[in-house]
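See structure below.
Note that this complex is displayed minus one protein chain, with the remaining chains in position.
Right after this comes chain A.
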Amino acid sequence: MTNDNLNKLLVFCVLFCAQKTSIVHGAQALETKVALLLHAEPENPKCFAEGMSDLTCFWEEDEERTGSADQYSFIYTYQNENSSECSITALPAAGGKRLYFCRLSQTQLFVPLDIRVFRDDLLIHNRSLFIELVFLLDPPANLTLTSTGTQGQLKASWLPPSLKYMGDSMMYEVSYAMAGSHIGKVEEVQASSELILRGLQSGTKYKVRIRVKLDGISYSGYWSAWTDPVLMETMPGDLDPLIVSLSLIISLVLTLLSLLVLMSHRRFLLKKIWPIIPTPESKFQGLFKVYGGDFQEWLGHSTGGLWLRPAYFYSEEFPAPLEVLSEVSLGPALPSSALPPKASEALGEEDEDEKLKRVDSALEGWRETPQEHWPMDQLRAIHQHPAPWTQSSLLESHDAYVTLNAQNHSGEELLDDILEETLPLQVLFASGRTSSESRSDLGSFQQSSGLGRLSSQSSFEYPNHTWPPKGPGYTYMAVADSGVSMDYSPMSSSKIDDIGKGVIYTNEYKNEIPAHRRPIGTPIPFAF
């Protein structure tokens, strides 16, 4: 028994609470509608229909005029019918005002309705209306936003107000804006319960709300209140495939173009980035690979290699030794091969006298031991006695000895600067002036005259082995004349090799007189 009572009590409470909630809810809705109509409807009394068979009318009274509800009477009359009266209820409103309500629960549509309001038999309001033209519906329920699966779109769906016969007469207004923004767009839709919003930004949150109204053909009314806004984020932005493909194509085209440009200028670019260090390997075949850079050995073994040289060399003779003597050392002639580079360079630039002095000083500095005379004596002996000597072949009579003496026409100064990289040969070959007569058949060797400080002597001038001893330890140049071109190869005596690994300056020069004087310091191209 107690259980039953408790159950009943529980059910009663639930119902009561539910009713109270609905009443509260209804009161809130009424308050909203009243506020709406106070704003939208100028006529009094303000009436609205919420459903198919009801009508709610109200009017507002100021504080000073308010009285009790009994003072008022609400008389309504349908066309061709008798008048009826509606009971009035009063509710307090904001600002001390009062609202008086009349509610009809059974109505006739599509027929004129006359309303008259009296206060103490005084007509205060008079109005004629069609009830089907004053609908004020509740906002649509269950507004939901879903994604359509397409970029920049959202689908809004809702539940239409449940009014029979009027479903196809309803008109909806959907308002959507980016969350946080006040500027929004509005779209209208008729007789539908969903709408697809297009043209939205990707990855953005949107705020959507909706309101409803009857379309005005058969039924009409006021716009309902807005629903509570619903938020939804659109799909995140995707790279437009068209843009992606276009950018890929453009980058590909640009890459190809740049590659083409690079390929067409690759030699130039390579030169700039990775300049080629010239090596003389091509000229001296086997010098570096076989003999490890030992020029002496290579010379000795490369006689046959002469034949491997470029075809324009037709040397069928062994190179004739060319004796280069130093003017300075008439007495104690010293090998000049090891002149310090500074001195040899200085030789090229200074006056003759100064040069002699310098050479002297250099040579003096270079003098090491009193043993210097020994090689000279030895060589003298060799000269006088044709003893077999490794290098004696170089002094054979049938060889052409050409000495290059650095001298003027008048002077007898010799400058041992045949080994110098720059000056002597420059002087020799740079001069544009015609040379003097060659002194031998071998010698198509041109001698410069004007500036020439070098002179040549051919061994043919000394047919009787009267080659003047120029001194010991010297470096000389062998000349091979093929009749077409001259082949010069610097050589040195073994003594000089002992004394110091001869720093033989090899010059590249052509057997020609250049048209103009080369500037000092430029090596003359030399072909072996």
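Please note the rule applied: a residue touches a chain if its C-beta (ideal position, glycine included) is under 8 Å from a C-beta of that chain, and two chains touch if they have at least 3 such contacts; residues count from 1.
We take it that contacts and distances are computed from a predicted model.
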Fill in the blank from the handout: Expected UniProt protein name for the omitted chain (select from "AP-1 complex subunit sigma-2", "Gem (nuclear organelle) associated protein 7", "GPI transamidase component PIG-T" or "Erythropoietin") would be "Erythropoietin"
Handout entry: Touching residue (missing chain; options A:11, A:24, A:40 or A:111)
Key = A:111
Handout entry: Residue of A:7, A:21 or A:53 in touch with the missing chain, whole complex considered
Key = A:53
Handout entry: In chain A, positions touching the absent partner
Key = 52-53, 78-80, 106-111, 130, 132, 164-165, 168-169, 217-218
